[in-house]
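I have a structure here, written as structure tokens, and I will follow up with some questions on it.
Every protein chain of the complex appears in place save one, which is left out.
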Amino acid sequence: MSAVQTREHPALRRDRLAALGPLGKPVNLILVGAAVFLLIGCLSSQIFAQQTVVGLAQGAVYGSLALALVLIYRATEVVNFAQGEMAMFTTYVAYQLTTSWHVTYWLAFALTLLIAFVFGMGVQLVFIRPVQHTSVIAVVIVTVGLFILIDGVVGWVWGADIKFMPAPFGNTVYHVGGVAIARQDIGTILVTIASVGLLWLLFQRTKLGLGMRAAALRPASARLVGVRVDRMLALGWGLAAVLGAVAGLMAEASEYSLQPSFMQPILLYAFAAAVLGGLESPVGALVGGVMIGIFLNLLGQYVSFVTSEIRLPFAFLVLIVVLLIKPTGLFGKKKVRKV
Amino acid sequence: MSALLELDEVEARYGPITALHGVSLAVEEGSIVAVLGANGAGKTTTLRAISNTVRRSGDVRFAGKPLGARGPEEVARLGIAHVPEGRGTFSELTVWENLRLGAYTRHDSFKADADRVLDYFPWLDDRRNQEAGTLSGGEQQMLALARAFVQRPKLLLLDEPSLGLAPVLVTEIFRIIRELNEREGLTVLVVEQNAHLALQAATTAYVLEVGRVALSGPSDELQQNESVRRSYLGY
Partner (left out) sequence: MTTRPSLAAVVSCLVAAAILAVLPFLISGYHQGLLTQVAVFFIAILGLDVLTGYSGQISIGHGAFMAVGGYTTAVMSYYHHTNLIVTMLMAFGICLAFGFVVGLPALRLSGVYLALATFALAVSMPQIPLKFSRFLGGSNGLQAQTVSHLWLYGVAWAAAAILFVGAWLILRGRTGRAFRAIRDSEVAATSSGVELPIYKTLAFGISAAYAGVAGSLFVLATNGYASPNEFTVALSLQILIGAAVAGLGSLWGVLVGAVFVGLLPEVSSSVPVVGSTHGQDVVFGLFVIVVILLLPTGFAGLLARLRVRLTRQSMASINSDPGTS
């Protein structure tokens, strides 16, 4: 086991050399191209600009949830199918706090994140840890079981009807040079940037974050320097649940309504985003989320065939095309894994 | 007086295969102890049995206390640094992050030790932001030593530090190991195929053959031993 994990692959080295020339990589060319395209589009058409901003806000939500998926995937090589439903559950917690117990929105927001953290850790401890060392398929099935379980519990406790929560940013719409921008969208983007930024600081600038990264990258070596890997995995699930909670709360706010199935399409877009960016790459997850958000909005605006029913299949068609061209996603590194 | 580390009839197995059939050895504080043997003799497994990364039975005592069922992370926290096969480099992280991970279990600042470590490996300073995976094999071995050093261990377990390195580098690595032992008082248990260098550096040595201790004693005595010379030193 340890021998497999500590062996270094020569391809890593090649990738790193390629990274020295930033514009030499096709990924960066694609990104620069996309940015130029969006810039020209936004400058030449107000509708285009409007759809881009809306797409950016939606993409921020997809990106946050995708990042949650990537955090768990990097640490355990498991895709958490229950990530969206966990986010949905925490959003209902916020609903309970704000509407039934009359806690102000932002206090409820903070409390919800705290509860989400504990909840995520608890899920890992109780449900995931016992099967962690069996097989990937077993863990996946457990997350699928959790999906159904959480759905059932939320339906049982809160009912399946549509609920309404206070709007965190109000309903103001700004007009900037003829482009209508909802305050809600700006708020979503800012909240996402803040939470991702804080997470980045945690991972890059603290000893705990370093331990978490070490545990995810090379668990066997991490144990030998005294990192409590199991604890780090639980923390990782906690943080992923927090990110999911942010995504859930922001998604609820932009949809203005809450029902048990509301995170399911978002989970699917997040999957698409994570795969597009490369399942191993946190940056990729965010960029992938934003790209999918904007792309779908523009597509809906300009291609009449792509109606709302077919938005999801279309996103996945693109995803599969990307997978076929570059199976490791935009930011993924090729990794040889013993099956 | 009891030794810093004692193994008493330790057995270890990988699934159905038994790799150690009752190994006993002792490491005195302040010494360098070498474990020699051919491929598959159980050298690596001996170290794994100490850090509990293999299924083992039998008694392992550290500073007089049995290690029991403690997992590898807890063993590390007791003050045993294990540089495993493949050196345990976090190749995706930077050189400096690798060093910081060495000091992970410490609650005090490791700044002073980091400065000290740079005395031994001055080149680390220039490379601190480089990804550790891009270092050469010799550099990674030195990084592993540096990482183990900032862990401030009571005991350092080294698995084949010479593996895959050019002879000049091997000599350099062993020089540093001896220096760390003499100047910093670091106790070392090193597993090695290069018997010549290991016996020169070590005070005591054990020779393993198919999972058992075949020979042991002060290293200068072993160096004179007829069968050791023929089998491991080649003259």
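For reference, chains read A and B in written order, and residue numbers begin at 1 within each chain.
Simple rule for what comes next: a contact is a pair of C-beta atoms (placed from the backbone, for glycine too) under 8 Å apart; a residue touches a chain by one contact, two chains touch by 3 or more.
Small disclaimer: the values here were computed from a predicted structure and weren't measured.
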| item | value |
| --- | --- |
| Touching residue (missing chain; options A:S135, A:T206 or A:S257) | A:S135 |
| Listed residues A:G145, A:P166 or A:G197, member touching the removed chain | A:G145 |
| Those residues of chain A which, in the complete complex, touch the missing chain | 73, 77, 79, 127, 130-131, 134-138, 140-142, 144-156, 160, 264, 268, 271-272, 275, 279, 307, 309-310, 312-313, 316-317, 319-320, 323-324, 327, 337, 339 |
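Heads up, the rule we're going with is that only the chains that are shown with their structure count from here on.
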| item | value |
| --- | --- |
| Centre distance in Å when chain A and chain B are each reduced to the mean of their C-alpha atoms | 42 |
| Chain B-facing residues of chain A, complex | 2-3, 6-8, 12-13, 16, 207, 210-211, 213-214, 217-218, 220-229 |
| In the complex with chain A, residue positions of chain B that touch it | 51, 53, 71-73, 76-77, 81-93, 97, 100-102, 104-105, 131, 133-134, 147, 151 |
